[in-house]
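The complex is shown incomplete by one protein chain, all other protein chains being positioned as in the whole.
So that you can tell them apart, the chains are marked A, B and C in the order they are listed, and the count of residues begins at 1 in each.
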């Protein structure tokens, strides 16, 4: 049996100085010291007590980011924006400073003077060095960086052998894989579990799935479910179970912060809204009218507001509607899930899981390897998965 | 094996000329003839195809009501109010006229010149006559009348023997049981399954539960879940599964029609809102702040609007909120459920079920015999129950 | 003094078989005969009783439309969609049939085989014929057709002399003026007051303004204010008067019907949303963040739903918000305003007004000739204008 207390697990953030990663690190330190509760952490619930997950206190943080604002400073900004209590940054300053020392500039991934083969070698060296210096049992790589444009499919994405050859032949400035996927490649090749918390392509490439299975490494994704889609996935089964006929489902998302800015550019909106709409069509079994908008509203800061309007038909054709307004703080919703995923992936790796983990669909807008979009059914899958983790040796 | 097609089932409505009963009868006839779909009928879904339920076309309707507006006229009023297509009442006129001939004034239950023992004898005679004249296999009694004030508990409600004695000794004008419970008593004593679709006391009396088990008759209730509470029961598990801490849940219900008028009187509000709040407390496992209001807004007619505001706390204490507005047509939501319940109770009776049916919690705000308030979990219970009905001989 | 009762006024609709025109004609006939109230007709209020406006019963209707559904049939469709009581179409059938006989196919405006000079000559002949056959004092032309794409500015739009020369030289299939402006040209040239109820270019062309003043004919526009912008113009002064600082104003409009379909195409959205945003910037005196979306949701039919979210800052930087949801029936909101405008333009023409009528800003999203967007201030302008109409000889 694993002694969960003595094992230290690395969590390597792609986007380590962003709001989500900073909030996650601040919260992990605060919860460990009793300065915060674990509200919002799914794996702290009773259904996960037997799963042998690493404790929050045993997580060691590092990562890449092109942003240069130190973590203690970012934490203060977040507290000022209402994401954390005013005094919390001070209480966890030492932890954040330590993590900050492990955040590398991360520029290689965008370095036009190097081939992608060279870049992955450099990234892998960073991961290895982090693991060795901290004597970590394993390192989970979590992508919480800005959403990137969805690239066109390429033939070398289909099979690992061809991907490796393409990377070997790659020239400086030529993109074989988008950055999120190059990170996924690096992580999986280095034996590190990988989590896609953004809608970027990441590990959702056949050749990378092949790599994960070959390396016996699990991965999970994609696109953390923290707002409109979360509520949708709770409400959709209601319409289905009651056999109420959904005629249209329209949504408007007002996002502040960096993510709002990135997502509202037309090329990115497509990747984000298509993942949102997918759940809808698959769950209801018939096409549904309606658009989803993502607007950047800078003044909302760390907050977001989603309004959805559902028009549906009942018995004898009666027209009815449901509207909801969700007003959330993105980092506060995402950060505990990121910690949950890091712990679950570490334990899944330890117990021999490899490839995509469809049982983690509960966390994602666009879950890999599964068509289940009903929240309760997803939770039940997760609960059983946690049970099986506990039963594994 | 039962030949479901040849068996005719009676559905006896308490409140047979109200909006819900009229819509149910209009819809059953329309669906049978292909003049309407069965949108909103839960038991028409694929999970119920093997349950051997009686078909909609095999239901025969009758009931009691103090209202004297004939059913064809009520149907026109409902179509005018947008509950049904304008031409539907004409298409089902013959069916409604036939049902109307089976609607008796129903005044005995309020007759101050008779004892409740005499009254139950008269009501039972009506049920028996209905069953015999139509050669019905069985009759399901469904209470869809106006909500009645919640009576004070009485010692003779505790045991059947004492209740029978109290009824034997009852004098004209003295109430041993409120009307809904006297109907439940009559139905169960006559071997008829009973459904409480209102929040009235009905069968929720220990002595009546004893009677149901003694008579080998099932009953279900109470308080059909058709609006705010339906949405609540879909959203509550989301907060629980994500471990988001609900601080307050406030609701305002604007109801038109007769039910709005009845429910908004102070003494009735208590019974209705307390059943709404029960689900909340039990599901979240901690007390939650907030009030629920029921306002009568005559001009809303057959429609209702509910607004709910949920304040919750996430990671590191971030305050967030969810609001929803549900705009529904009460009869259109309730009528198909009433048909579902009649079919399920008939089949449950046929297969030997007796007493409270907790597996039907999916339909009710205040489900009898069970603490499960999560909609998806309730649906799963229902699905399995239907499966077992199909497997029974 | 004018005897308003004996004067018959023509109302010529561009788009005469659309929802708005049909509802206006149905309502005018119904109100005249006491079969409907005049709820929603601004000019039926006490402030307009002395303005010597023509009565609703003295309006004679005609128009152009490419749609071939007869008006009595369109009225039935509208009643079926809930825009009018079920029995009203029958009551006004004779009036609608009479109006329908005056609706011409209107195809000339899109006739690629004729020059625009020829087309305007044909259109003018229709107007003249309508006026003469019915012995009308005057004819008001009202554009309620679908929104057209906003054309690029052309040099010949600047001066009337050049516009006339360009029309003289025009060849078949070449567009000098977009259809709405060719109608405006035709109307003004024929001495008919003109109303732009859509956001199309219409009379908002310097050369047409010159024509209107030369011909001593008034015109008004543009873009009838019937929903989101109406509420905005009521709320904006609140923020201004209280000196609350609006940070962002976001809106989503879900539109059914033909207008939703037209407006949601990208090239039209631009003309519509830019007129919506104009009011905002001008009223607050500083740029405000936020997008406005127009989505076509076919199943909404004649109804529309708008959701707006306003983020604002108060004393000491406190962040607050206001959201509203407006659920309206477009034709029911627009039709009485169209009748108001026809009556006001007729009387304005009679009393010698020429050119743009800025005092009618109350009716429009994008009022011509004025920067006032506060609803109450607009109403006060209108009230005084009506007063002046009453005082004119």
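The definition used in the following text is that a residue touches a chain if its C-beta (ideal position, glycine included) is under 8 Å from a C-beta of that chain, and two chains touch if they have at least 3 such contacts.
This structure is a prediction, so every number in the text was calculated from the model and none was measured.
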item	value
Residue in contact with the excluded chain [from C:323, C:351 or C:388]	C:323
Residue touching the undisplayed chain, where the options are B:119, B:220, B:235 or B:311	B:311
Candidates B:137, B:215, B:325 or B:388 - the one touching the absent chain	B:325
Residues in subunit B touching the chain absent from view	247-248, 250, 252, 254, 289-291, 293, 295, 297-300, 305, 307, 309, 311, 321, 323, 325
Touch residues of subunit A, complete complex, unshown partner	80, 82, 86, 325
Residues in subunit C touching the chain absent from view	23, 26-27, 30, 36, 38-42, 44-45, 82-85, 88, 230-231, 234-235, 237-238, 241-245, 313-329, 332-333, 335-336, 362, 374-377, 379
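One rule holds in what follows: only the chains that are shown with their structure count from here on.
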item	value
Gap in Å, rounded to a whole number, between the CA centres of subunit C and subunit B	50
Whole-Å gap separating subunit A and subunit B, where each centre is the average of the chain's CA atoms	44
Touching two or more other chains - residues of subunit A	321, 323, 325
